[in-house]
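All protein chains but one are shown at their positions in the complex.
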Amino acid sequence: MAGNSFGTLFNVTTFGESHGPAIGGVIDGCPAGITLDLDKIQMELNRRKPGQSAIVTQRKEPDVVVFYSGIFEGKTTGTPIGFAIHNTNQKSNDYGHIKDSYRPSHADYVYDQKYGFRDYRGGGRSSARETASRVVAGAIAKQFLSGLKISAFVSAVGPLKMETHYQELNFETIEKNPVRCADPVMAEQMEAYIREIRKEGDTVGGVITCVIQNVPVGLGEPAFDKLHAELGKAMLSINAVKGFEYGSGFAGSQMKGSQHNDPYNTDGTTQSNRSGGIQGGISNGMDIYFNVAFKPVATVMQAQDTIDNKGQKVVMEGKGRHDPCVVPRAVPIVEAMAALVLADFKLLSRTNKK
Amino acid sequence: MAGNSFGTLFNVTTFGESHGPAIGGVIDGCPAGITLDLDKIQMELNRRKPGQSAIVTQRKEPDVVVFYSGIFEGKTTGTPIGFAIHNTNQKSNDYGHIKDSYRPSHADYVYDQKYGFRDYRGGGRSSARETASRVVAGAIAKQFLSGLKISAFVSAVGPLKMETHYQELNFETIEKNPVRCADPVMAEQMEAYIREIRKEGDTVGGVITCVIQNVPVGLGEPAFDKLHAELGKAMLSINAVKGFEYGSGFAGSQMKGSQHNDPYNTDGTTQSNRSGGIQGGISNGMDIYFNVAFKPVATVMQAQDTIDNKGQKVVMEGKGRHDPCVVPRAVPIVEAMAALVLADFKLLSRTNKK
Amino acid sequence: MAGNSFGTLFNVTTFGESHGPAIGGVIDGCPAGITLDLDKIQMELNRRKPGQSAIVTQRKEPDVVVFYSGIFEGKTTGTPIGFAIHNTNQKSNDYGHIKDSYRPSHADYVYDQKYGFRDYRGGGRSSARETASRVVAGAIAKQFLSGLKISAFVSAVGPLKMETHYQELNFETIEKNPVRCADPVMAEQMEAYIREIRKEGDTVGGVITCVIQNVPVGLGEPAFDKLHAELGKAMLSINAVKGFEYGSGFAGSQMKGSQHNDPYNTDGTTQSNRSGGIQGGISNGMDIYFNVAFKPVATVMQAQDTIDNKGQKVVMEGKGRHDPCVVPRAVPIVEAMAALVLADFKLLSRTNKK
Partner (left out) sequence: MAGNSFGTLFNVTTFGESHGPAIGGVIDGCPAGITLDLDKIQMELNRRKPGQSAIVTQRKEPDVVVFYSGIFEGKTTGTPIGFAIHNTNQKSNDYGHIKDSYRPSHADYVYDQKYGFRDYRGGGRSSARETASRVVAGAIAKQFLSGLKISAFVSAVGPLKMETHYQELNFETIEKNPVRCADPVMAEQMEAYIREIRKEGDTVGGVITCVIQNVPVGLGEPAFDKLHAELGKAMLSINAVKGFEYGSGFAGSQMKGSQHNDPYNTDGTTQSNRSGGIQGGISNGMDIYFNVAFKPVATVMQAQDTIDNKGQKVVMEGKGRHDPCVVPRAVPIVEAMAALVLADFKLLSRTNKK
């Protein structure tokens, strides 16, 4: 194993480079008997795919998933689900300029150091294209988790930050704007800002908030595999993520215990939810919510000083079609990774009692 | 497995409840031939143990580790290292008041729901006492990682936040004040603040910063097991942690790419280090640094409304000796978990090339 | 995980049903920098494929492997190797007769019980077709293991048993007869016997012997993951295998210690090798050798009484083209599984010492 698998019971292994023949994966441990809506899976992929709006990369990749196994007469069979997304847009000659040079704040240099060489076409394995396979697996996990509702949305783009509490938002608005912000007014400001950034040939970071509702009590394991620890790992494993906080998060570290504690109602629910739906690493039935911080995309359309693989200084300028801001397309990835974590713990929770 | 193991190759499994006969663990995969300084291991435990200063819990637990296996003539043998810390202070009658009631923002309720009942003595498995076993394992990992320097320190206590960049700090000062703050002036303010909070019968959260120096290039795996994803999981698995960020972190999400990118020097080092020593999930040889946010301890010495296991309202007041602020004692735990992650990836990196 | 992955560090996950669109897999953890001879991989597949000789199934499956990732400019990149073998011969209407009935000594009944239903086309996931993916992965493992020599051959077919010690055999003869027996005279007898069995509409079992030469000292882990325990699991996981023995095997259980012990030469080699190249679960540098027993193929071309999924008695007769004896085609599978075990332990052995 070299880190390309995720999950203990509901497990996905992904493969594929940005500009190879195909990316894809295998889901092992998906329970039998789930009636799969394949269109919904493709719809999730469409939410992630390039070219979907004016503020994302204009690369053309249809990103159509094909399933090879594990589904029979519309239902999962309990055997591994193999799938692939064929790469249709392999213009690898576009990438000659990065063959021997190291793009700043990309993984080119460390791959060369770690492996001795690298597949330099489009970032190879380090490309965020790998996350398309996660979206497929997550979309299946979501269908296993019917009843739970996982809603991610953009809550900040650069300095523009949504301040409204998630309970006051209408999640129906998320897919109605290209930013995937849950506040329509803020969405327009963010969109305008991203357009401006792109005009500058620059990029900008952002924050995605995710809310999970209708979670049963008891998901997550004590000690190392706390529910929020796995969610944190899942989110931090997404390209460009720099931080994760759940419930009261970093702000909670400034509070006093008397302010921070969540008093119980007599039915076991809590009056406040600074715990973020998780106590001692285990879901308590309240909403789980967390924030994920994304750095700005490293590929800027400006000349940058850098070095080549002989340690010589070179000047490099971003080519091709890149995202000025990654968060709108990262929303379905955050949801997919959350779904994978929850599906795994849902299965695991069946083994807690004799 | 129910989440009580950590690590793929350098692996620790812990056991033990707060008020059972002993806690401890097994380290499997520690390479042979490491000359162990057992005093250093005990010293790390002493940094975590109760009663070490006036601003931590005054419980008396000597926390002496005994080793059962895996060490022969002063060196690791390559076989599993079994160890135990016997609990000497099992006043379980102190805990009658929580037997049937649920402490707010503790794990009592979710344990009962998940397992059908719980060992209620002192929080049982959900007690932070479990982390003593991690400190033992981490202390051994540190000795395997000779050359690397892992330095954690308290950078915030409630609203008091250190603003100095870590490169301007003298890490030698950390162990010279009871807060384990790397800034002696701020340390005094923090100490005074914690004393005040304790007088109020309250608690407060804080932030620990960790810096890892002399890291070789190439640790970490692409895709799911990125170096920072494992560090994030490791930190989030520590009791009371609510957030993790590395490098530019949440602040980085507000930046533009042109500002955020780290330009290369001709030797492969970078001029800035907003990447936090990690690119694409793989160490690049620069310092790794990250922040870990801790919520305030949930046990306050004030009357709180809560419920019992029949859903009846009860009033509960914290008893016994608890930490007003957890971060001073959590510093060695953060270092231990960081060491475990790095030891694992150090071993794994030996398998990258043919 | 539901058992479709094999290996700790050199890991393969397979997917695919007999009559779905494709079978395939992902190899995660293959080290970077191995120059792959793709023709050799296809050649191994050809050794396993149907229709290769007159004494195996006459089904036509070209079994051409396509690689999707993890290989660049002829070398492994250290990233996952995704591959597929498209099924070209999906005559699923052939299998209507087993849709509702349970073939004796097949997995139809237990799949229905375990999963609630099954993909009945050609045995679905329980078909030995799955092993083609193992052969691909094993062929890559072999190229990583350059220097080691893994030679499997048929040593028994039904009552016909080769008695010659492997050291007196010429392994070059194995591929020169359709049975893959290492003794040309015995090979002819076996071939004639298999033809006769087929004429009867019957099937027969057999034994494969595997010899591994040039093994470095030190592969295998004490306790649960002994080298022969993993080899045993690997072999027993192949369809139709009923037994495994290594070194002196079952016969060794009848011996006295004074007869059985292998005396050392002064260079650490041993004069005899009843240990089968493994002591205490760890390779000692001598040849590893073991036997694998295969039961007769369950599909016979004779009418058999059986039941349908309503518990009604039915009569069933084997249709289509099946192997009268599975061992000739199982030889490359045994080698592939042996290679996977050794590749995994080769990587793991790099982590034994500090």
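As written, the chains take the letters A, B and C, and residue 1 is the first residue of each chain.
Simple rule for what comes next: a residue touches a chain if its C-beta (ideal position, glycine included) is under 8 Å from a C-beta of that chain, and two chains touch if they have at least 3 such contacts.
As the structure is a computational prediction, the values presented were derived from the model and not from experiment.
Only one of the listed residues, C:Ile41, C:Ile98 or C:Val204, touches the absent chain: C:Val204.
Among A:Thr164, A:Thr269 or A:Thr351, only A:Thr351 touches the chain left out of the display. Contacts to the hidden chain, counted on chain B, fall at residues 1-5, 7-9, 11, 13-17, 20-26, 28-29, 32-33, 66-70, 72, 75, 77-82, 84, 114-119, 124-125.
Where chain C meets the omitted chain, the residues involved are 1-6, 8, 14, 102, 104-107, 109-111, 113-116, 125-126, 130, 156, 158-159, 197, 200, 202-207, 217-218, 220-226, 228-230, 232-234, 236-237, 239, 242-250, 252-268, 270, 274-276, 279-284, 291, 293-300, 302, 304-307, 311-313, 348-349, 351-353. The omitted chain makes contact with chain A at the following residues, 9, 29, 31-34, 76, 78-79, 144, 222, 347, 350-354.
Heads up, the rule we're going with is that only the chains that are shown with their structure count from here on.
Geometrically, the chain at the heart of the complex, using CA-atom means, is A. Per-chain Cα centroids separate chain A from chain C by 39 Å. One finds 26 Å separating the Cα centroids of chain A and chain B. For chain B, residues touching at least two other chains, in rising order: 222, 351-353.
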